[in-house]
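A single protein chain has been omitted from the complex, and every remaining protein chain is retained in its original position.
And then chain A:
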Amino acid sequence: MRADLEIIQQWIPENSRVLDLGCGDGELLAWLREHKNVSGYGLEIDPDKINACIEKGVNVVEQNLDLGLGNFASNSFDVVVMTQALQVVHYPDRILQEMLRVGRTCIITFPNFGHWRCRWYLATRGRMPVSDFMPYTWYNTPNIHFCTFKDFEALCSEMQMQVLDRLAVDNQHRDHLGSKLWPNLLGEIGIYRVTRNPVKIA
């Protein structure tokens, strides 16, 4: 399984109901169904990825995340997952709000634009960073909303989200001492587990 999914699955309880936003080829949902008796649905817009889900027998719904999650009832899922999609949606704050409404907990992963390599690239070349991991140039990238870990956490507190777990890993999804000590500098990918602030609900 993809390394980030291996980490995420540990945060998903058995027999739970999961909604996976931008579910790709359905790998996570297929694994969770197999190993943790998890039921769920994936949302995806790429026809080839949708087809891969169908071949795996994963429930997949063709739906554009930018149009929101209005078709899902509040509190209707135990966990709402969104891996590597925060940076491609038009309104990251709105989708986060929707995730928190629909799910009891949410798991989000995204690339850290504050990683030292990005900073170094921008500082020395004066141009938008391009790497193997993020191979697009500014004009053709699907990634339209980059942020750093600090940015994300600022948004979390602004939206009164509670961060339950946080992991900063490298692009092989390994965590090491460096990314633990200086996540915003040495972590390449952030994996967050968040929930609504209970105060806000009341």
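The definition used in the following text is that contacts are C-beta pairs under 8 Å (C-beta built on N, C-alpha and C of every residue); 3 or more make two chains touch, one makes a residue touch a chain; residues count from 1.
We take it that contacts and distances are computed from a predicted model.
The chain absent from the displayed complex carries the UniProt protein name "Homoserine O-succinyltransferase", chosen from "Thiazole synthase", "NADH-quinone oxidoreductase subunit K", "Homoserine O-succinyltransferase" or "Glycine oxidase". When you scan A:S76, A:Q162 or A:T195 for touch with the missing chain, the hit is A:S76. Summary of contacts with the chain left out: across A:P47, A:G126, A:P142 or A:P198, the touching residue is A:P47. In the complete complex, the residue from A:N59, A:Q84, A:Q97 or A:N171 that touches the missing chain is A:N59.
Where chain A meets the omitted chain, the residues involved are 17, 39, 41, 47, 50-51, 53-62, 71-73, 76.
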